[in-house]
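The complex is shown incomplete by one protein chain, all other protein chains being positioned as in the whole.
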Amino acid sequence: MPRARPTLLLLALLSLTWHALAQTTQLTMWVRTPETVELLGQSVERFHEANPDVRVRIVPFAADAYPGALQAAISGGDLPDMFQVHNSVPVPRLVSLGLIQPLEPHFSEGFRDRFDPATWWEGSTTVGGEIYAWPDRSFRRASLFMYYNRHVMREAGLDPDDPPVTWDAFAEQATQVTEAGRGRVYGLHLGFTSGWFNERVIMQLATTAAPAHGVPAEHLPGRMVNWTTGELFDPAGIQEAVDFFAGLMETEAVHPDFLNTGRSQATAQWAAGQAAFLFDGSWRLQELLRTEPDLDFGITMLPSLRGGPVLWGVEGGSQNAFAVPERSPNVEAATRLFEWLSDDYYPLLIEGAVDLTPIPALNADDSLYTSEAFRELVRLTELGTVVLPSPVMENAEQLETIVRLAGKTGTRPFGESMQGFLAEGRFDVSDFLAGYGTQQREFLAEALEEAQAEGAAVSEGEWIFPDWEPTRNHY
Amino acid sequence: MTPRGLLRQLPLQAILAITALIWVFPFIWMVSSSFKTNREFLSAGLDLIPQQLRTENYVRAWEVANFSQYFQNSVIVTITTVTIVVVISALTGYALARVEFPGKRPLIVVYAATLFIPKGYTIIPVYQLIRELGLLNTLPGLILAEAGAAPVLFALLFMAHFSGIPQELDEAAELDGASFGQTFVHVMLPLAKPMIATTIVLQFMWTWNSFFTPLVLTLNNPDLRTLTVGMYAFVGEYNTDWTGLTAAALISIVPVLVLFLALQRFFIAGLTGSVKS
Partner (left out) sequence: MTSHATGAPATARRRDARNRGRRRWAYAFVLPQLVLVAAFTLYPIVMTHVYSLYEWPGFGPLDRFVGLRNFARLIGDELFWNAFQKSFVFMAGTVALQLPLALFIAILLNSERLYGRNVYRTLFFIPVVTTSAVIGIVMRSIFASHDGLVNNGLLLLGLIDRPIRWLSQGDTAMLALVLVASWKWLGIKMIMWLAGLQSLPVELYDAAKVDGANYWQTFRHITVPLLVPVGVVVLLFSMVDALTAFDLIFTMTEGGPGFATEFMELYIYRYAFTSFAGGLPQLGYASAAGVFFGITVFLISLALSLLARRVSRLRR
């Protein structure tokens, strides 16, 4: 009987798991940031040695599959013991739905004091002052950078140690590479296929084009808030950023497949010598160091119109923190793991050239830095990553507005639209920007209204910070 | 056949051979890629001959990506699902073909209608149902969901097939004292081989390649993932492993292809029968 065997096998499997369960606490941990999976795994191995009564299983997810998985797990009451939060369901929402439990009571005395105080941020890692999520890295995250292939630059007759800083210089050098490459090599490559990534590229470039402007931020995707005016979407600089790409496309300075190549493939093609410059996230660095040990490359800021810093906004807390479901009986073991990881895994973040940690003492420990490129990345992050003002800091009840806002998305997503415009060669995007801006304005008004209807005492004025300066940290 | 026959077919053979070559060229390219290193793949995408025959992509696909485990899961899930679907479809088809019972018309209409209504766009009701049954993160849960989502088309095809078999056959069996069930098992099923083959091939193909259902229903137990889901480990934000992927894809094609080859004769005959009626 072909059917008998699977059943038997399954029974055997079940009884085995049952047996194991009786002796140890089994924890499941969902991770959606691939750059940390390996490091977490290393640290968990050591955790097992020190804690034989706990077994942790890490389940890695592809970023694209994660929101759907999270949605299904929430609706089915099947959340794992620890899961990485995602901005489709912000922490306050998880709390108000009664889905996660506070971690604060389980942490040992003085645990929270070792962290940078801004790590504990209302609406991100804490709600009502209590810790609900453990941060997997520093809130001061870097975003996009330019990687340059020294070998290709040299071949094209460029100075490999003098990558372009301004748009003009960039266009010139990129065109030169394309011309020297004779249809085999191009100036720039990037994987311009995912909405969120396209959005970051265009918006971050735009921050350099206008003196007063909005700043894109990880915690406010799709927006570009100008905090001086409280405008949710300030389009200043975006048309110029699009024109910058239009120019590159015209001179064939950008790889012909950039509109239909995924980021990982674009990186591989750039590393294989098909382009001199690559725009990609800071998270690419650790991978390049690991998988391309012989590649002669450098990292620098994205080019800017006039040479100023390319900005990226963050708030305190963490966008990738781990939470524990309300119904999980293993919260004690989970927090034990979090404390372990805070000692054992955080240093790996720096050694592995992944990111900064939420613990200032570790970030300052020079002996942890293993690569020059990562040192440079940290330096650039200090220049480009700014902590933005937060209405929630002004008035905790603005949390309600933020949660409402997360449910409102325009009918025409920004990043996908940009890809469409570049593909069609429709480089005048002013109509789109006007429509998009109007919609965003309405969203803020609606969100405030809804929050007020829920009884929150919030006002639009709390979104305005008259003396805000884009390059200054606010907190 | 004689060599002369072959000679006469030469023009036809030439046309067919060229078409078929173009047809499978992407696969030839995949096979060649599966023996390359990723670097080689990127820098010389068009060279069909790899610098050297490397089997490490296959080894990597099999071992590192936990493919042996996934392969086993896929086999268990697919074989069980296909068996269930064949049995329940044949049962339904026979009852519909042979017996007039109240509710038969509406049943056929509803079944036929589901063929053209795109499936529910959300897996959430299925997910909740499986959870209520306590089968989340288990292979039986996955099998149930796969078998339940199988198209009722098969039942209707079986119905058409059984209608085409003269009724005297089962009447004779019943005169000999066989029950309805015995007649079905001993007389009718053996006559339905072509339909069974058709169902096996099509359902095997669908279940084997199913992606979203197995992903969601095994969220918290990745050891139960199937081959198709596992294949995505090669395509990530990090390090798309092109050559590993092609090797994995080729491994996963083999079982379905073998099945098709083995059942091809019946398969076409089965469709022929159903098309006739």
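The letters A and B name the chains in turn, as written, and every chain counts its residues from 1.
As a convention for this text, a contact is a pair of C-beta atoms (placed from the backbone, for glycine too) under 8 Å apart; a residue touches a chain by one contact, two chains touch by 3 or more.
Treat the numbers as computed from the prediction; the structure is a model and nothing was measured.
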item	value
Touching residue (missing chain; options A:T24, A:N51 or A:S75)	A:S75
Sole residue of B:N57, B:T92, B:T138 or B:N220 that reaches the chain not shown, by the stated touch rule	B:T92
Among B:A147, B:A173 or B:L189, residue touching the chain not depicted	B:A147
Contact residue for the chain not shown (choose from A:T24, A:Q42 or A:S88)	A:S88
Residue ranges of subunit B at the interface with the undisplayed chain	1, 5-6, 9, 12-13, 15-16, 19-20, 23-27, 29-30, 45-46, 87-89, 91-92, 94-96, 98-102, 104, 107, 110-111, 113-126, 129, 144-145, 147-150, 152, 155, 167, 179-181, 184, 205, 208-209, 211, 228, 231-232, 235, 242, 245-246, 249, 252-253, 256-257, 260-261, 264, 267-276
Sites on subunit A contacted by the missing partner chain, in the whole complex	64, 67-68, 71-72, 74-75, 86-89, 97, 186, 193-196, 199, 220-222, 255-262, 265, 274, 406-417, 419-424
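Following the convention adopted for this analysis, only the chains that are shown with their structure count from here on.
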item	value
Centroid distance [mean C-alpha coordinates] between subunit B and subunit A, Å	39
Contact footprint of subunit A on subunit B as seen in their complex	38-39, 42-43, 76, 79-80, 83, 123-124, 127-128, 131, 136-140, 215-216, 219-220, 222, 232, 235-240, 242
Touching residues on subunit A, where the partner in the complex is subunit B	2-3, 6, 9-10, 14, 28, 34-35, 57, 59, 62-63, 65, 68-69, 71-73, 75-78, 80, 262-265, 268-269, 272-274, 283, 287, 291
